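Every protein chain except one is present and positioned as in the full complex.
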Amino acid sequence: MLELTRITAGYDRRDPVVRDVSLHVGAGEAVGLLGPSGCGKSTLAKVAALLHRPDAGTMTLDGTVIRGWRHRAPREQRTAVGVVFQQPRLSADPRLSLRELIAQPLRSTGRRRDVPERVAELARSVGLSDELLDRRPHAVSDGQLQRACLARALVLRPRLLICDEMTAMLDASTTAALVAVVERYRAASGAALLAVGHDRVLLERWCDRTVRWDERETEKGPAGPVTAGGGLRPPAAPR
Amino acid sequence: MAETALAQPGRTTRRVRVVTSAVIVTAVALAVLVVPPLAQLDQQAVDLANKLDPPSLAHPFGTDDVGRDLLLRCVYGLRVSLLVGLVAALTATVIGTAIGALAGAFGGWTDRVVMRVVDALSSIPHLLLGIFIVAMFRPGVWPVIVSVALTHWISTARIVRSEVLSLRSRPFIDAAVSGGASRTRVIVRHLLPGVLPQAGLAAVLMVPHAMWHESALSFLGLGLPAHQASLGNLVQSARGSLLAGDWWPTLFPGLFLIIPTLALAGLAGAWRDRINPRRKSELML
């Protein structure tokens, strides 16, 4: 499904956050990428979500080599990957109601007629009431907003879902509820999952397989090149 | 609780300020819109017998050095100054928003080139650049507007650009891109609406600024032709009489410039309080 090979990425070419990392997610597979905060795993997730152009390395999605990121990627490629971020407050346009939030991808892709039906369907599956759908982000809790963000990521039926610390701000019950929504969707659609996070217990319980970001990476940021650990393949070159 | 006063400094004071500003702005708007057509008085009527009369019942603001009624001259002057201020501020805001949004949204080379130009322009003092521009034209209202507009879009462009940049890096823009939104859609639906309140605020704040600029140009004799009443011209032509101890031809136009501009700035401030993210205090749950 997703093949990242020797990806180097960051915000400064001289000091990339991600160095030479490879990662593989098979069709229908759920992979957990485990690493401390600030290690670059979120940047890697953005590369995989076609939102951040890597400085080096190759990526294939469903066997197709990716040539461009963000708006340089064809719309079909972008919408094949759904993404949920850590902070629901920053992930939601503050001016839009939750209903509009979930509907945005449908509108962006010219599927306006599907809006009422799909939004209702998604709202039901993530457990948002009709009354909540009419509220704007500032009037709902983090948990409720993250439910809407997950619904938005699922509304175009992605073949790969990327959850970047999706539950880091949430309590145990909401975490379990959102994971259950993702797993129901995956069971029904056969979609693959890349769950990025720092909670080992959670990712091991959730995913088929977890991959550890190199242990030498400390929370201080990239002190040296990242090498691949455990299940990363192919084994990255030693520093 | 004792904290009430501390936690919400002057909620009433703020309300009073807003209401006062609104009243003044409304009064000014009425005066400049309604008085000239209704009053049927000739602001240019010269009455040499009554030149430099101090304020009286017949001439509440007194008369100038050729006996023209200063109240009437002030209202007309304000009208011209406001017109110049409004049109110049609007033009500057449109230019600034467009340039700032493009620079912010596209980034990279576009951004770098635009920002260098902006830096270069802002290294020249406003007034100097403004003088340079008006000097190229025959005196009149339009050269002044063009001069003020062309020297004032820079700050708006900066504000809009930084706002767009901060919005652009938000995950919700990433989410829109991931959800298939086109570049245009991202700009029009997600970036611009977030920026417009700030741009509008900048426009309102710019009106008083532009009025001052017009006055400064006119005061230097570079702005409007001398016979046309503008606040700057009025103050300029009153300079001589001030030395002779006649204070009213300077004071009243001056007040007409200061009070409405302060009121406008007051309203703009209230608007800023509204559009800036609601304070956490009411939402800390």
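So that you can tell them apart, the chains are marked A and B in the order they are listed, and the count of residues begins at 1 in each.
Here, a residue touches a chain if its C-beta (ideal position, glycine included) is under 8 Å from a C-beta of that chain, and two chains touch if they have at least 3 such contacts.
Basically, contacts and distances are computed from a predicted model.
Enquirer: UniProt protein name for the omitted subunit, picking from "Roadblock/LC7 domain-containing protein", "AAA family ATPase", "Nickel import system ATP-binding protein NikD" or "Cell wall protein"?
Expert: "Nickel import system ATP-binding protein NikD"
Enquirer: Going by the contact rule already stated, which one of A:V81, A:V119, A:A148 or A:L170 would touch the omitted chain in the full complex?
Expert: Residue touching the chain left out of view: A:L170.
Enquirer: By the contact definition given up top, give the residues of chain A that touch the hidden chain.
Expert: Contact residues on chain A toward the absent chain are 36-38, 127, 141-144, 168-177, 179-180, 198-202, 204-206, 218-221.
Simple rule for what comes next: only the chains that are shown with their structure count from here on.
Enquirer: What whole-number Å value describes the gap between the mean CA coordinates of chain A and chain B?
Expert: It comes to 46 Å between the two C-alpha centres.
Enquirer: Spell out the residues on chain B that touch chain A in their complex, using ranges where they run on.
Expert: Contacts found on chain B: 170-172, 174-183, 185, 190, 193-194, 277-278, 283.
Enquirer: Taking the touch rule as given, give the residues of chain A at its contact with chain B in the complex, in rising order.
Expert: Checking each residue of chain A against chain B gives 46, 49-51, 70-71, 75, 78-79, 81-83, 85, 87, 90-95, 104-105, 108-109, 138, 149, 152-153, 155-156.
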